[in-house]
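One protein chain is absent from this view; the other protein chains keep their places.
A and B label the chains in the order they appear, each numbered from 1.
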Amino acid sequence: MQVPAPFEYQRVHSVGEAIALLDRLGDTARLVAGGHSLIPMMKLRLANFEYLIDINELHHQLGYIRVESGLIRIGAMTRHRELLESDELAAAFPIFRDAERVIADPVVRNRGTLGGSLCQADPSEDLSAVCTTLGASCVIQGLDGERVVSMEDFHRGPYETAVGDAEMLTEVRFPVRPGGSSAYEKVERRAGDWAVVSAGAAVWLDGGSIADARVGLAAVGPNTAGIPGIADIMRGRAPGEELYARAGQIAAEACSPVTDRRGSAEYKRHLARELTVRVLRRAVARAGRQEA
Amino acid sequence: MTTTVPADGHRTAFVDNDQKPCGHGRMLRKEDPRFVRGKGRYVDDLQLPGMLHLAILRSPLAHARLLSVDTSLAEAHPKVRLVVTGAMLAEKGLAWMPTLSGDVQAVLATDKVRFQGQEVAFVVAEDRYAARDALELIDVEYEPLDPVIDVRTALAPDAPVIRDDLEGKQDNHCFDWETGDAAETDAVFARADVVVKEDIVYPRVHPAPMETCGAVADYDAVDGKLTLWSTTQAPHAHRTLYAIVAGLPEHKIRVVSPDIGGGFGNKVPIYPGYVCAIVGSLLTGKPVKWMEDRSENLITTGFARDYIMRGEIAATREGKILAVRTHVLADHGAFNGTAAPVKYPAGFFGVFTGSYDIEAAYCKMTAAYTNKAPGGVAYACSFRITEAVYLIERIVDCLAYELGVDPVELRMKNLIRPEQFPYRTKTGWVYDSGNYAPTMELATQLAGYAELRAEQAEKRVRGELMGIGVSFFTEAVGAGPRKDMDILGLGMADGCELRVHPTGKAVVRLSVQSQGQGHETTFAQIVAEELGIPPQDIEVVHGDTDQTPFGLGTYGSRSTPVSGAAAALVARKVRDKARLIASSMLEVSVADLEWEKGSFRVAGDPKASVTIQDIAMRAHGAGDLPDGVEGGLEAQICYNPENLTYPHGAYICVVDIDPGTAKVTVRRFVAVDDCGTRINPMIIEGQVHGGLTDGVGMALMEMIAFDEDGNCLSGSLMDYLIPTSLEVPDWETGFTVTPSPHHPIGAKGVGESATVGSPPAIVNAVVDALKPFGVRHADMPLTPSRVWEAMQGRPTPPI
Partner (left out) sequence: MQVTMNVNGEEVSREIEGRLLLVHFLRDHLRLTGTHWGCDTSNCGTCVVWLDGEPVKSCTVLAAMAGGHEVRTVEGMEQDGELDAVQKGFVECHGLQCGFCTPGMMMTARALLDRNPDPSEQEIREAISGQICRCTGYATIVRSIRWAAAEEAGTRTTATEASTS
């Protein structure tokens, strides 16, 4: 079995300790949470660090889902399984349960975390697409306190985020607006595989029309991408198949898939359209049920 | 007490196993108590005192000249004990080794590297982590050469020559092979009403057993004996090859194949890693362990298939199949590492005429070298029957498509009839027995075939995509008769030894090796059936060349057909001797004795009897034995099969395709198998289930792919997809029984039947679902993207 190159293991018990250590060790150090993206890459020796800082003990502090008025705050160390099983989260954002059911596999979900997934910044990563869809913002803690960045600013490129050397992602915040619901759908070649294409949608209804809509796609470009053009055409209109089809068309045109072992670019573009239609349809149906 | 479950329902029931059959019947496995406790003993579980760890440096390039290998930094690593290069092996005459096809393969590269992942050097270190680290300290200089990746252009006159190690080699031609009568076949095609032609690719796939390959070599310099624990399906054949390669006498080599975590043909070939471990132990005087990682397993070890086939079928307008013709281009990788009987370089592909009574057949094959990993026969392929069955079952469906007839009906019209057995095919194979129509009928009945077609018709109106796929296969397993079959000159007969201890307990020693097939149970049952000794009282010894008689090992579904026959016959030999002893114990003539499982009794005097246990004690006890009878109760045999056995089966698969995403779901799968006499129905069912899952893998997702530079794109289980529990349905199985006339208990092999039979059923189902799009053929793997491309009218081959 492949094994990581040597490194020094450090365990921390607080965010402050983690940041101080990161500050001291610079880019020779890396935080490890669930480790299910990082450790395989270290085993394949695609990633090598001199220090690995284990933040799993911070689960007590950063493993939470807090529902507040107009806001849901999720700690960065919240594990996939906790996201999957939270009824409160599912009630506010059913997209989470949709997505978590198809992220990796149940055993990996026992270990992997929200923060780890976002910081890995894989363009095919599902939780990033969920956060993009929901217009989340990321709380980044540094030596001088915290700063909050939008998902658009968080993802700098494939495998690259706004988190600096002496910083860590501690929390992700999701605005809650009335009349909303959401949905997620993924096409994968096999259970547990990375997405061929995934799409998430969040919609907010106001009476019979759409107050706002967001769509996020994974695996069809360098980043998980939100598609603002979709909101522009949907706002103020009554939901319906024709509108979803137009949104799908926009999604297909906005994405930039490449042909690889998961599928041809043409197929992925088709999926961007198809899945956008499906998730909008489902999100609207859910929002409608809520309104009723 | 139920021992077998009849094929009378969609679900195969299971029963509590409180019954203990003294012979054939459902019986829980004797090996399971250790496995469920985590007490299996696999190669990597072995820890010997002072053991060192070996890691192999592999080529990142598919084709390159080796300019230099600098090992100095690695040698300076504090935990490294040994670094070996090809040049060092060459000095000892060990740089090259024979393959099972009579080709040679580099143990460590000396001149060139010929595929990505080829072995270049190895390190032996104090622990496995240090061995890995030291690989990064070896500096290799390569001069890249143009790689030959597409087998279609491998034989072009200007193609770079891969095998310039072979004297005078000017091209990448590996071998040509043909079978059948070309002229006769052409004549039948010329007069046929209908001819259908299709290009069919069976892509390169990999068996990927959950346990990778590995070995622990332990050379004892004092008594000159080498012990090699290795993941091998053929310990005796390997030992003989090591004796030839290493020049060690055979009695000084002990090959042990302990518990094996799945084989599927992946563990038949000899890999350079095994030889490296041996060399490592010889040079360090310590036990040396080598366990490949998953990438090494997928990138470098025995692949399967990689056949580009043109299939042609000729028929009458009424649907009588007249002839089959095929041309095959086979990619054998950089070295011909195929494990196949010498006379059959294309394995048993010659059974491509399938289960049909036809007038003529012809096959021509060309095999070529490419800059890819060697191998060729693996993944439960029954020596290339997988490819043959896929070809015929796909092309028969293409014919049904063109004729507009139902695929079951077309098959029923053409199946070989029971009175035609033994049936000599147009390529010279003699099918031993078969009764095909009832098997097909049972499958259609279990599936509810007519109802499924009605449901499909309704769904098509609504635009839903549902497909029903059928396949009917005949396998040729149990290699083989020594007059026809050998591997590197080693005949394919199997030894077996049986010893009954004084108290009537027994030990049976086999040459075949289980990789999960349950030999410790099945072979105890075979002996129990013949001798009446309870299976619990029979120990099965296998996988150790010091403890077992010679034989060629487990692959090609040969354990039951060959060694199973040997076990039955050796038990009968013991019984014959027991009869002599019984006659003296009961003071009657041998002719007056009747055998009732477990005891001899005097005809007409039910009270006068002796049990096999009584006889065993007598055979070892005090007092005289009859004249000419030696003490002890044991026998040995070397069984040479008269013919192969020919199991068959009928499979029906139901798929649904999401019209929007093109994703295929296997909704149902009905498998009716006929493997002759059934020894342990539970184990048979398990073998079938596993093979069906392989079929789903190959049909829908598995493929070893390369880019144009020869980089393997499927080098991890992230990229080489294997079905999980969510891609497969709850299997529906049934069976018919047509015993083999020449096997002592009528059994045929079953280990590979489902792997052979299921891919065409699944592909046929997908293609059937795509009928509204005018699709007649689409190649595996039928991933969502590839299915969608077919729906757009542009199905493409995967390579």
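Just so we're on the same page, contacts are C-beta pairs under 8 Å (C-beta built on N, C-alpha and C of every residue); 3 or more make two chains touch, one makes a residue touch a chain.
The structure presented is a predicted model; accordingly, all values stated were derived computationally and were not measured.
A.B. asks: One chain isn't displayed here. Which of the visible ones does it touch?
C.D. replies: Spelled out, the missing chain touches these shown chains: A, B.
A.B. asks: Consider the whole complex, including the chain that is not shown, and state which of B:P60, B:G686 or B:P741 touches that chain.
C.D. replies: B:G686
A.B. asks: Quick one: which of A:M1, A:L71, A:A91 or A:V258 touches the chain that's been left out?
C.D. replies: A:M1
A.B. asks: Touching the left-out chain: which of B:P60, B:G262 or B:G285?
C.D. replies: B:G262
A.B. asks: One chain isn't shown here. Among B:G478, B:G495 or B:G516, which residue touches it?
C.D. replies: For the chain that is not drawn, the touching residue is B:G516.
A.B. asks: Could you pull out which residues of subunit B are in touch with the chain that's been left out?
C.D. replies: 2, 11-18, 28-29, 31-42, 44-45, 47, 128-129, 207-212, 259-262, 264, 293-295, 515-518, 682-683, 685-686, 688-694, 716-718, 722, 724-726, 728, 730-731
A.B. asks: Even though one chain is hidden, which residues of subunit A still touch it in the full complex?
C.D. replies: 1-9, 11, 32, 35-36, 39-40, 42-44, 52, 54, 56, 81, 104-108, 110-111, 191-192
Going forward, only the chains that are shown with their structure count from here on.
A.B. asks: Quick check: how many Å separate the C-alpha centres of subunit A and subunit B?
C.D. replies: Averaging C-alpha atoms per chain gives centres 44 Å apart.
A.B. asks: Quick one: in the complex, what on subunit B touches subunit A?
C.D. replies: Touching subunit A from subunit B are residues 128-129, 132-133, 136, 291, 293-295, 660-663, 701, 705, 713-714, 716, 718-719, 721, 723-724, 726-727, 783-785, 788-789, 792.
A.B. asks: Which of the residues in subunit A end up touching subunit B in this complex?
C.D. replies: Residue list for subunit A touching subunit B: 1-3, 5-6, 44-45, 105, 187, 189-194, 196, 261-264, 266-268, 270-271, 274-275, 278.
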